[in-house]
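With one protein chain removed, the remaining protein chains of the complex are shown where they sit.
Moving on to chain A:
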Amino acid sequence: MLADMIERLLDRHLDDAAQGAAREGQWLPTLWAEVEDMGLPLALLTEDQGGFGLSFGEAGEVLRLLGRHAMPLPVVETMAANQLFAIAGLPLAEGAAGLARADDLKAEGGKLTGMVARVAWGDHLDCLALAVGDTLYRVPRSGWSVTEEGTSMNFQPRPSLAVDWTIDASAPLPHCPLAAGATVRAFQIAGALEAALDMTLEHTATRVQFGKPLQKNQVVQHELAKLAGELACATAAADLAGEALARGDDLGVAAGSLRAREAAGNGASIATQMHGAIGFTREHRLHLYTTALWTWRDEFGGQVMWATRLGRAAVEAGGDGYWPMVTEL
(Lines give C-alpha, C1' and ligand atoms only; values in the text may rest on other atoms or scores of the structure.)
Protein backbone atom coordinates (compact mmCIF):
# COMPACT_ATOMS: atom_id res chain seq x y z
CA MET A 1 0.00 0.00 0.00
CA LEU A 2 2.62 2.51 1.13
CA ALA A 3 4.97 0.95 -1.40
CA ASP A 4 2.46 1.61 -4.19
CA MET A 5 2.12 5.24 -3.11
CA ILE A 6 5.89 5.70 -3.07
CA GLU A 7 6.16 4.04 -6.46
CA ARG A 8 3.60 6.47 -7.91
CA LEU A 9 5.31 9.46 -6.32
CA LEU A 10 8.69 8.49 -7.72
CA ASP A 11 7.28 7.77 -11.16
CA ARG A 12 5.83 11.29 -11.17
CA HIS A 13 8.65 13.31 -9.65
CA LEU A 14 11.87 11.37 -10.16
CA ASP A 15 12.35 11.28 -13.92
CA ASP A 16 15.58 11.36 -15.86
CA ALA A 17 15.62 15.17 -15.81
CA ALA A 18 15.43 15.17 -12.01
CA GLN A 19 18.19 12.56 -11.81
CA GLY A 20 20.29 14.70 -14.14
CA ALA A 21 19.75 17.80 -12.02
CA ALA A 22 20.73 15.91 -8.86
CA ARG A 23 23.91 14.95 -10.65
CA GLU A 24 24.68 18.62 -11.07
CA GLY A 25 24.33 18.99 -7.31
CA GLN A 26 20.91 20.65 -7.55
CA TRP A 27 18.50 20.01 -4.71
CA LEU A 28 15.05 18.82 -5.87
CA PRO A 29 12.58 20.86 -3.79
CA THR A 30 9.41 19.52 -5.40
CA LEU A 31 10.45 15.93 -4.88
CA TRP A 32 11.46 16.63 -1.28
CA ALA A 33 8.13 18.36 -0.57
CA GLU A 34 6.27 15.32 -1.89
CA VAL A 35 8.44 13.01 0.19
CA GLU A 36 7.61 15.05 3.29
CA ASP A 37 3.91 15.21 2.47
CA MET A 38 3.82 11.47 2.36
CA GLY A 39 5.50 11.32 5.76
CA LEU A 40 8.44 9.27 4.54
CA PRO A 41 10.96 10.93 6.91
CA LEU A 42 8.96 9.31 9.75
CA ALA A 43 8.81 5.86 8.16
CA LEU A 44 11.08 4.15 10.70
CA LEU A 45 9.24 5.54 13.74
CA THR A 46 6.80 3.57 15.83
CA GLU A 47 3.22 4.78 16.12
CA ASP A 48 3.99 6.05 19.64
CA GLN A 49 6.79 8.13 18.17
CA GLY A 50 4.44 9.60 15.55
CA GLY A 51 5.37 7.23 12.74
CA PHE A 52 3.38 4.64 10.78
CA GLY A 53 4.42 1.70 12.94
CA LEU A 54 5.59 -0.24 9.90
CA SER A 55 6.59 -3.83 10.43
CA PHE A 56 10.22 -4.74 9.89
CA GLY A 57 9.37 -6.20 6.50
CA GLU A 58 7.38 -3.16 5.39
CA ALA A 59 10.13 -0.76 6.45
CA GLY A 60 12.65 -2.86 4.54
CA GLU A 61 10.46 -2.72 1.46
CA VAL A 62 10.33 1.09 1.64
CA LEU A 63 14.11 1.33 1.99
CA ARG A 64 14.71 -1.09 -0.90
CA LEU A 65 12.23 0.81 -3.03
CA LEU A 66 14.21 4.02 -2.57
CA GLY A 67 17.30 2.13 -3.74
CA ARG A 68 15.35 0.62 -6.60
CA HIS A 69 14.64 4.13 -7.89
CA ALA A 70 18.14 5.44 -7.12
CA MET A 71 16.60 8.16 -4.93
CA PRO A 72 19.21 10.94 -5.01
CA LEU A 73 17.96 12.95 -2.01
CA PRO A 74 18.95 11.94 1.55
CA VAL A 75 15.62 10.33 2.41
CA VAL A 76 17.00 7.22 4.10
CA GLU A 77 19.48 9.32 6.07
CA THR A 78 16.59 11.48 7.31
CA MET A 79 14.58 8.39 8.22
CA ALA A 80 17.49 6.97 10.22
CA ALA A 81 18.26 10.36 11.85
CA ASN A 82 14.65 10.79 12.92
CA GLN A 83 14.67 7.31 14.39
CA LEU A 84 17.69 8.29 16.50
CA PHE A 85 16.07 11.58 17.54
CA ALA A 86 12.81 9.85 18.45
CA ILE A 87 14.47 7.22 20.62
CA ALA A 88 16.68 9.85 22.25
CA GLY A 89 13.74 12.19 22.89
CA LEU A 90 15.16 15.01 20.72
CA PRO A 91 13.00 17.04 18.29
CA LEU A 92 12.57 15.49 14.87
CA ALA A 93 14.12 17.06 11.77
CA GLU A 94 12.08 19.78 10.09
CA GLY A 95 13.58 19.00 6.70
CA ALA A 96 16.27 16.67 5.46
CA ALA A 97 18.76 15.40 8.01
CA GLY A 98 22.29 14.08 7.92
CA LEU A 99 23.77 11.20 9.84
CA ALA A 100 27.37 11.17 11.07
CA ARG A 101 29.84 10.12 13.73
CA ALA A 102 32.89 12.27 14.45
CA ASP A 103 34.73 11.32 17.61
CA ASP A 104 37.39 13.99 17.40
CA LEU A 105 34.93 16.86 17.76
CA LYS A 106 35.42 18.87 20.93
CA ALA A 107 32.57 19.52 23.34
CA GLU A 108 33.94 22.20 25.68
CA GLY A 109 32.39 25.14 27.49
CA GLY A 110 28.96 24.36 26.09
CA LYS A 111 30.23 24.48 22.51
CA LEU A 112 30.74 21.73 19.95
CA THR A 113 33.49 22.39 17.42
CA GLY A 114 35.33 20.42 14.74
CA MET A 115 35.08 18.83 11.32
CA VAL A 116 32.58 16.33 10.02
CA ALA A 117 33.69 14.71 6.76
CA ARG A 118 31.52 14.13 3.71
CA VAL A 119 27.87 14.54 4.67
CA ALA A 120 25.35 13.83 1.91
CA TRP A 121 23.76 17.10 0.72
CA GLY A 122 25.31 18.85 3.74
CA ASP A 123 24.42 22.32 2.46
CA HIS A 124 20.72 21.47 2.12
CA LEU A 125 19.97 19.84 5.45
CA ASP A 126 17.82 21.07 8.30
CA CYS A 127 19.92 19.31 10.93
CA LEU A 128 22.48 16.67 11.64
CA ALA A 129 22.23 13.59 13.88
CA LEU A 130 25.81 13.64 15.06
CA ALA A 131 27.42 11.17 17.45
CA VAL A 132 30.51 12.09 19.42
CA GLY A 133 31.47 9.35 21.83
CA ASP A 134 28.35 8.25 23.68
CA THR A 135 26.40 11.44 23.01
CA LEU A 136 23.94 12.24 20.26
CA TYR A 137 23.74 15.89 19.19
CA ARG A 138 20.99 17.42 17.11
CA VAL A 139 22.94 20.11 15.30
CA PRO A 140 20.80 22.66 13.40
CA ARG A 141 21.85 24.08 10.03
CA SER A 142 23.04 27.29 11.71
CA GLY A 143 25.59 25.18 13.62
CA TRP A 144 27.90 24.43 10.67
CA SER A 145 29.41 25.89 7.55
CA VAL A 146 30.60 24.02 4.48
CA THR A 147 34.40 24.01 4.32
CA GLU A 148 35.18 21.67 1.49
CA GLU A 149 33.12 20.46 -1.43
CA GLY A 150 33.04 16.74 -2.02
CA THR A 151 31.35 14.63 -4.67
CA SER A 152 30.08 11.08 -4.51
CA MET A 153 30.59 8.46 -7.22
CA ASN A 154 27.09 9.29 -8.47
CA PHE A 155 27.97 12.98 -8.60
CA GLN A 156 26.02 14.18 -5.60
CA PRO A 157 27.26 16.60 -2.97
CA ARG A 158 29.31 15.22 -0.10
CA PRO A 159 30.62 18.42 1.50
CA SER A 160 32.66 18.41 4.69
CA LEU A 161 31.28 20.54 7.49
CA ALA A 162 32.92 22.76 10.09
CA VAL A 163 30.73 22.54 13.17
CA ASP A 164 30.75 25.50 15.55
CA TRP A 165 27.64 25.34 17.66
CA THR A 166 26.40 26.19 21.12
CA ILE A 167 25.04 22.90 22.36
CA ASP A 168 21.32 23.05 23.04
CA ALA A 169 20.10 19.59 21.99
CA SER A 170 21.90 16.44 23.11
CA ALA A 171 21.07 13.08 24.64
CA PRO A 172 22.71 9.74 25.40
CA LEU A 173 23.34 7.95 22.09
CA PRO A 174 20.73 5.21 21.40
CA HIS A 175 22.78 3.48 18.69
CA CYS A 176 25.66 4.41 16.43
CA PRO A 177 24.74 6.54 13.39
CA LEU A 178 27.34 4.61 11.38
CA ALA A 179 25.53 1.36 12.16
CA ALA A 180 22.20 2.97 11.24
CA GLY A 181 23.67 4.45 8.06
CA ALA A 182 25.37 1.19 7.08
CA THR A 183 22.07 -0.62 7.57
CA VAL A 184 19.93 1.70 5.45
CA ARG A 185 22.64 1.66 2.78
CA ALA A 186 22.47 -2.15 2.73
CA PHE A 187 18.75 -1.94 1.93
CA GLN A 188 19.40 0.65 -0.78
CA ILE A 189 22.06 -1.60 -2.29
CA ALA A 190 19.61 -4.51 -2.37
CA GLY A 191 17.04 -2.28 -4.08
CA ALA A 192 19.51 -1.00 -6.66
CA LEU A 193 20.57 -4.57 -7.42
CA GLU A 194 16.91 -5.49 -8.01
CA ALA A 195 16.78 -2.76 -10.62
CA ALA A 196 20.11 -3.82 -12.10
CA LEU A 197 18.95 -7.44 -12.44
CA ASP A 198 15.68 -6.39 -14.08
CA MET A 199 17.52 -4.17 -16.56
CA THR A 200 20.08 -6.85 -17.31
CA LEU A 201 17.37 -9.44 -17.96
CA GLU A 202 15.56 -6.98 -20.20
CA HIS A 203 18.69 -6.03 -22.12
CA THR A 204 19.89 -9.61 -22.64
CA ALA A 205 16.40 -10.66 -23.78
CA THR A 206 16.07 -7.93 -26.40
CA ARG A 207 19.63 -7.43 -27.61
CA VAL A 208 20.30 -9.77 -30.53
CA GLN A 209 23.83 -10.76 -31.56
CA PHE A 210 24.88 -13.62 -33.83
CA GLY A 211 21.22 -14.09 -34.68
CA LYS A 212 19.87 -14.73 -31.17
CA PRO A 213 19.11 -12.85 -27.98
CA LEU A 214 22.16 -12.60 -25.71
CA GLN A 215 20.49 -14.58 -22.95
CA LYS A 216 20.14 -17.65 -25.12
CA ASN A 217 23.90 -18.07 -24.62
CA GLN A 218 24.77 -20.32 -21.71
CA VAL A 219 27.68 -18.15 -20.68
CA VAL A 220 25.31 -15.18 -20.37
CA GLN A 221 22.77 -17.26 -18.44
CA HIS A 222 25.43 -18.19 -15.92
CA GLU A 223 26.32 -14.54 -15.34
CA LEU A 224 22.62 -13.78 -14.82
CA ALA A 225 22.46 -16.60 -12.27
CA LYS A 226 25.44 -15.11 -10.43
CA LEU A 227 23.77 -11.70 -10.43
CA ALA A 228 20.62 -13.23 -8.97
CA GLY A 229 22.82 -14.81 -6.29
CA GLU A 230 24.40 -11.46 -5.42
CA LEU A 231 20.94 -9.92 -5.18
CA ALA A 232 19.72 -12.72 -2.91
CA CYS A 233 22.77 -12.21 -0.69
CA ALA A 234 22.33 -8.41 -0.57
CA THR A 235 18.66 -8.71 0.34
CA ALA A 236 19.32 -11.23 3.10
CA ALA A 237 22.30 -9.16 4.27
CA ALA A 238 20.19 -6.03 4.61
CA ASP A 239 17.58 -7.91 6.64
CA LEU A 240 20.32 -9.38 8.81
CA ALA A 241 21.76 -5.91 9.44
CA GLY A 242 18.31 -4.47 10.13
CA GLU A 243 17.48 -7.11 12.72
CA ALA A 244 20.89 -6.67 14.33
CA LEU A 245 20.50 -2.89 14.52
CA ALA A 246 17.14 -3.32 16.23
CA ARG A 247 18.70 -5.47 18.97
CA GLY A 248 21.80 -3.27 19.27
CA ASP A 249 24.24 -5.82 17.86
CA ASP A 250 27.01 -4.06 15.93
CA LEU A 251 28.61 -7.34 14.85
CA GLY A 252 25.42 -8.37 13.09
CA VAL A 253 25.28 -4.95 11.44
CA ALA A 254 28.89 -5.47 10.36
CA ALA A 255 28.09 -8.88 8.83
CA GLY A 256 25.04 -7.68 6.93
CA SER A 257 26.61 -4.43 5.80
CA LEU A 258 29.80 -6.12 4.60
CA ARG A 259 28.03 -8.68 2.47
CA ALA A 260 25.79 -6.00 0.94
CA ARG A 261 28.84 -3.84 0.15
CA GLU A 262 30.47 -6.81 -1.56
CA ALA A 263 27.31 -7.57 -3.54
CA ALA A 264 27.21 -3.94 -4.69
CA GLY A 265 30.58 -4.28 -6.39
CA ASN A 266 30.06 -7.79 -7.74
CA GLY A 267 26.56 -7.02 -8.98
CA ALA A 268 27.52 -3.74 -10.65
CA SER A 269 30.34 -5.50 -12.51
CA ILE A 270 28.13 -8.28 -13.85
CA ALA A 271 25.31 -5.93 -14.84
CA THR A 272 27.67 -3.60 -16.69
CA GLN A 273 29.47 -6.43 -18.49
CA MET A 274 26.16 -7.98 -19.59
CA HIS A 275 25.00 -4.64 -21.01
CA GLY A 276 28.09 -4.26 -23.14
CA ALA A 277 29.29 -0.78 -24.04
CA ILE A 278 25.87 0.85 -23.63
CA GLY A 279 26.05 0.10 -19.89
CA PHE A 280 29.14 2.31 -19.73
CA THR A 281 27.24 5.38 -20.95
CA ARG A 282 24.84 7.92 -19.54
CA GLU A 283 22.47 7.10 -22.38
CA HIS A 284 21.33 3.96 -20.59
CA ARG A 285 19.76 4.20 -17.11
CA LEU A 286 21.95 1.43 -15.73
CA HIS A 287 24.58 4.01 -14.79
CA LEU A 288 22.20 5.54 -12.21
CA TYR A 289 22.43 2.25 -10.33
CA THR A 290 26.06 1.28 -10.86
CA THR A 291 27.31 4.71 -9.76
CA ALA A 292 24.96 4.64 -6.76
CA LEU A 293 26.25 1.17 -5.82
CA TRP A 294 29.83 2.43 -6.05
CA THR A 295 28.81 5.30 -3.76
CA TRP A 296 26.86 3.44 -1.11
CA ARG A 297 29.30 0.56 -0.63
CA ASP A 298 31.98 2.84 0.84
CA GLU A 299 29.89 5.06 3.12
CA PHE A 300 29.10 4.98 6.85
CA GLY A 301 32.33 3.35 7.85
CA GLY A 302 34.44 1.66 5.23
CA GLN A 303 34.64 -1.97 4.38
CA VAL A 304 37.95 -2.31 6.22
CA MET A 305 36.57 -0.76 9.41
CA TRP A 306 33.59 -3.10 9.58
CA ALA A 307 35.51 -6.17 8.41
CA THR A 308 38.25 -5.61 10.94
CA ARG A 309 35.74 -5.25 13.74
CA LEU A 310 33.94 -8.47 12.83
CA GLY A 311 37.22 -10.28 12.14
CA ARG A 312 38.65 -9.27 15.52
CA ALA A 313 35.61 -10.71 17.28
CA ALA A 314 35.99 -13.94 15.29
CA VAL A 315 39.71 -14.33 16.06
CA GLU A 316 39.03 -13.62 19.73
CA ALA A 317 36.28 -16.25 19.70
CA GLY A 318 38.82 -18.75 18.29
CA GLY A 319 38.07 -22.20 16.92
CA ASP A 320 35.92 -23.13 19.93
CA GLY A 321 33.86 -19.96 20.04
CA TYR A 322 33.48 -19.23 16.34
CA TRP A 323 30.43 -21.28 15.46
CA PRO A 324 28.41 -20.14 18.50
CA MET A 325 29.29 -16.57 17.46
CA VAL A 326 28.09 -17.16 13.89
CA THR A 327 24.74 -18.57 15.05
CA GLU A 328 24.19 -15.38 17.08
CA LEU A 329 24.71 -13.04 14.10
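The rule is simple: a contact is a pair of C-beta atoms (placed from the backbone, for glycine too) under 8 Å apart; a residue touches a chain by one contact, two chains touch by 3 or more; residues count from 1.
Just so we're on the same page, contacts and distances are computed from a predicted model.
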{"item": "Listed names \"Carbohydrate ABC transporter permease\", \"tRNA 2-thiouridine synthesizing protein B\", \"Alkylation response protein AidB-like acyl-CoA dehydrogenase\" or \"4Fe-4S ferredoxin\", with the criterion being the UniProt name of the chain not displayed", "value": "\"Alkylation response protein AidB-like acyl-CoA dehydrogenase\""}
{"item": "Option touching the unshown chain, where A:Met38, A:Met115, A:Ala171 or A:Leu201 are the choices", "value": "A:Leu201"}
{"item": "Among A:Arg12, A:Lys111 or A:His222, the residue in touch with the chain that has been omitted", "value": "A:His222"}
{"item": "Contact with the hidden chain (one of A:Met1, A:Ala17 or A:Val304)", "value": "A:Val304"}
{"item": "Residue of A:Gly51, A:Gly122, A:Pro177 or A:Gly256 touching the missing chain in the full complex", "value": "A:Gly256"}
{"item": "Positions on chain A contacted by the hidden chain, ascending", "value": "56-57, 194, 197-198, 201, 204-205, 215-216, 218, 221-222, 224-226, 228-229, 231-233, 235-237, 239-240, 252, 254-259, 262, 303-304, 306-312, 314-315, 317-320, 322-323, 326-327, 329"}
